[in-house]
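Take a look at the structure below.
Note that one protein chain of the assembly has been removed; the remaining protein chains are unaltered in position.
Order as written gives the chain letters A, B and C; numbering starts at 1 within each chain.
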Amino acid sequence: MSDSPVIAHGASEVEHHEHPAYLRHHFESVEQQADTTNFAMWLFLLTEVMFFGGLFTAYLIYRNWYYPAFVAASHQLNIFWGTANTAVLISSSFTMAMGVWCAETRRKGGLVLCLVLTFLLGLVFLGIKSIEYSEKIEKHHVPGFHYSLKSFLDPDSDEAAKAAGDKPLPLDVARHTEVYFSLYFAMTGMHALHMIIGIAILGFMIFRARAGAYTAGHVTFVENFGLYWHFVDIIWIFLFPLLYLISRHAN
Amino acid sequence: MNHISPTLWQFLVKWMTSFPLFPPEASKIAPEMDALFFFMVLVSVIGLTIVVLLVTSFCLLYSKERHPVAVQVEGSTLLEATWTIIPLGLFLVMFVWGALIYFRVYTPPANSMNIYVVGKQWMWKAEHPGGQHEINSLHVPTGRAIQLTLISQDVFHSFSIPAFRVKREAIPGRYTSVWFEPTVPGTYHLFCTQYCGTNHSQMIGEVVVMTPDGYKKWLDESTSGASLAQNGERLFASLSCAACHNARPDARGPALANVYGAKLPLASGGTVTADEAYLRESILNPSQHVTQGYAPIMPTYQGQISEEGVIALVEYIKNLNSEYRIQQTLNTTELLPGSEGAAGPKSAEQGKVKQ
Amino acid sequence: MSEQKQQLAHHEPKHGEHQHHVTPPGVYVAIFITLLVFTALTVGASYVEMGVWNPVIALAIGVIKATLVVLFFMGVKYSSKLTMLTVGAGIFTFLTLISMTLADYISRAWGLW
Partner (left out) sequence: MSATIVSLPDQSTARIPKVNFITKENGLLSWLLTGDHKRIAILYLISLSFFFFIGGALAGLIRLELLTPQADLMATDTYNKVFTMHGVIMIFFFLVPSVPATLGNFLIPLMIGAKDLALPKINLLSWYLYIAGGLLAIYTMATGGVDTGWTFTTPLSTHYVNTNVLTTGLAVFIAGFSSIFTGLNFLVTIHKMRCPGMTWFKLPLFVWAHYAASILMVLGTPVVAIAIVLVALERTIGIGVFDPTKGGDPILFQHLFWFYSHPAVYIMILPGMGVISETISTFSRKRVFGYTAVAFSSVAIAVFGFFVWAHHMFIMGISNYAVLVFSLLTMLVAVPSAIKIFNWTFTLYKGSITFETPMLYTFGFMGLFTIGGLTGVFLGTSGTDIHLTETYFIVAHFHFVMVGGMLMAFLAGIHFWWPKMTGRMYPEKISQLAAVITFIGFNFTFFPQFILGTLGMPRRYASYPPEFQVLNVFSTAGATILGVGYLLPVLYLTWSLKYGAIAGNNPWQATGLEWQTQSPPLTENFTSTPIMDHEAYDYDWLDKQKEKEVTTSVG
């Protein structure tokens, strides 16, 4: 049946062409393969958008409900570290983009350098994040059984709150800071998890890049990873103003 | 069968002939909802019949024996438009009709009698305004609009009375309401229909619809001595609410007489209608609902009063139409030191204690 | 339908001639600097009292930054219609989730407030 005339000529001649080793058997051409994996990566990022979408929805609702509590709680975040981290992450996105460019123009040394820089900047981001987290842990701002309202009921006892000039919150308002910190940890935690996964893949890529894997023309993997890394950056671009910057001026 | 076991036979006959196919209609809304229901049943039956008839007749007419060679038909915009527009029209009729009923069921009339229902794992507690309590049952008179104000102490529950065709979820942390007007005296099923844990299927009870006279009699027999509002008054006194809400010129809290149903200006801007939900919220989360002209100094009572207590307080405030009673409670309560500003730090201290 | 066909007709042979676009590094540097400037702007703006405009400004800057990243770092400006459609679909569904959920929360108080 398969010998029916319509099917007789096809892409069979293509198959006899020389083709690079990285072309997987079920694709007709390198372009098709690159297009396909690129599209797949974009679709994966769609799922990531929706994954964070749930958190952003929750954030918007509670921000409207508990605005004063959110303002007071956001004063507990260190704006210096937050801004620094934003800069770090944007820089890492930049080095990643340069890495993609190096791979596309087949500059092996440049690619390795860019990947290593991205890797290091990612680690710096996580390092700063962990400084921030440990501060929250010390102050018992991690939601759950040990959560403490002290900084909000008695802002004079708390440097950050004092610096922001917070007034003591009534108990019923202060209680809702826990909702803020729940969202803070859920959102930044999910973001950090994505960073950790990204850094692990980066480590793997550095090894492969040193072996020259991406500078022989097959740049799809680097490009797609770049998309992922930039996406993680975008999430932070929104997390930063939402979590750190709401109403710095409020007092 | 008859000669094998007459008893079994009798049982079977009785069993097979005495099962219901349609629930009783015992409220004013029931016939209206059933009208829509039967309209939809009718539409469905007609729709199904059309599909089945078409399929059957096509199968008979165009089976391979009769019609060996198929005639290719591409489609027909006219036909397709027909079966897009007609169902859409019918669905829209149902939508409008249904929405009218929906809004009726969940918009209680102003003069309705309010019964509070608290759901908890796994029982229903109903509180009548006269202070009568019931568990897993609800006594209501015919011919009166009855509003249920529902709340749950733990998980989602759902208060369902099939004979009245009404149902409403009882949600933790928030009042919901539903109303009905019973028409036929009798005893009907009361179910919890939202899955709520192990004994979900035992969270059932009965709704007893009585004549107004019978209901009055029942009220008199099952009174606990104090009405809901009187319980609330006691609580109002013991929590020293009157220390601030005393309607004096220098009072730190707003006067509460006739506050129910009024439009209040808020400190945060805007106005709010003081309904049950608002009264409850202002007791539990006072700082978020401060009336204009007052400082946010009221401490929260979250975790200090049970849902029943809140209900009693709400009912008390609802029925407060003069400040006289409050003045009375003042006399029976030890006055807190009236110094201005003492309450601010105090609320903070309370918070600390709670930690 | 015919439009679709056309689109496909011009889509299919693209494989051959379509050479991968390489963004020059100068663009990356420019975007990078712009992003840093916007970061500084958004931090600065948060210290200025603008009432309801504060969150609006913060989000607007966020959207601009994200758009720059998507268009240039992620290369959507130079990619196929399909990629743009995919990004669009993501934004659309995300907004659906947020707006329809908020529709419930906002209208809960209607008739009372």
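Here is the rule we go by: contacts are C-beta pairs under 8 Å (C-beta built on N, C-alpha and C of every residue); 3 or more make two chains touch, one makes a residue touch a chain.
These numbers were taken from a predicted model, which means no experiment stands behind them.
> Which chains here would be touched by the one that got left out?
A, B, C
> Considering the complete complex, identify which of B:Q10, B:S201, B:S224 or B:Q304 is in touch with the unshown chain.
Touches the omitted chain: B:S201.
> Can you work out which residue in B:L88, B:V184 or B:A262 touches the chain that's missing from view?
B:L88
> Considering the complete complex, identify which of B:K28, B:R165, B:H245 or B:K318 is in touch with the unshown chain.
The one listed residue touching the chain not shown is B:R165.
> Name, in rising order, the residues on chain A that touch the hidden chain in the full complex.
So the residues of chain A touching the unseen chain are 1-12, 24-26, 28, 32, 35-37, 39-40, 43-44, 46-55, 57-58, 61-62, 65-66, 142-145, 175-176, 178-179, 181-183, 185-186, 190.
> What does the interface between chain C and the hidden chain look like in terms of residue numbers?
1, 4-5, 8, 12, 82, 89-90, 93, 96-97, 100-101, 103-110
> Spell out, residue by residue, where the missing chain touches chain B.
15-16, 18-23, 33, 36-37, 40, 43-44, 47-48, 51-52, 54-55, 58-59, 62-65, 67-76, 79-80, 83-84, 87-88, 91-92, 94-95, 97-103, 105-107, 121, 154-156, 158, 160, 162-163, 165-169, 171-174, 176, 189, 191-202, 204
Quick note on the criterion: only the chains that are shown with their structure count from here on.
> Counting C-beta pairs in contact, pick out the pair of chains that comes out on top.
A-C
> If you average the CA atoms of chain B and of chain C, how far apart do the two points sit, in angstrom?
Here the centre of chain C sits 44 Å away from the centre of chain B.
> Averaging only over C-alpha atoms, locate the centres of chain A and chain C and give their separation in whole Å.
About 16 Å separates the centre of chain A from that of chain C.
> Where in chain A do residues touch two or more of the other chains?
Not one residue in chain A touches at least two other chains.
> Once bound in the complex, which stretches of chain A touch chain C?
Contacts found on chain A: 28-29, 31-32, 34-35, 38-39, 42-43, 45-46, 49-50, 53-54, 56-57, 60-61, 64, 79, 83, 86-87, 90-91, 93-94, 96-98, 101, 104-105, 223, 226-227, 230-231, 233-234, 237-238, 240-242, 244-249.
> Across the complex, what residues on chain A touch chain B?
Touch residues, chain A against chain B: 66, 148-150, 153-154, 168-175.
> Which of the residues in chain B come into contact with chain A in the complex?
Chain B reaches chain A through residues 284-288, 296-300, 302, 344, 347-348, 350-352, 354-355.
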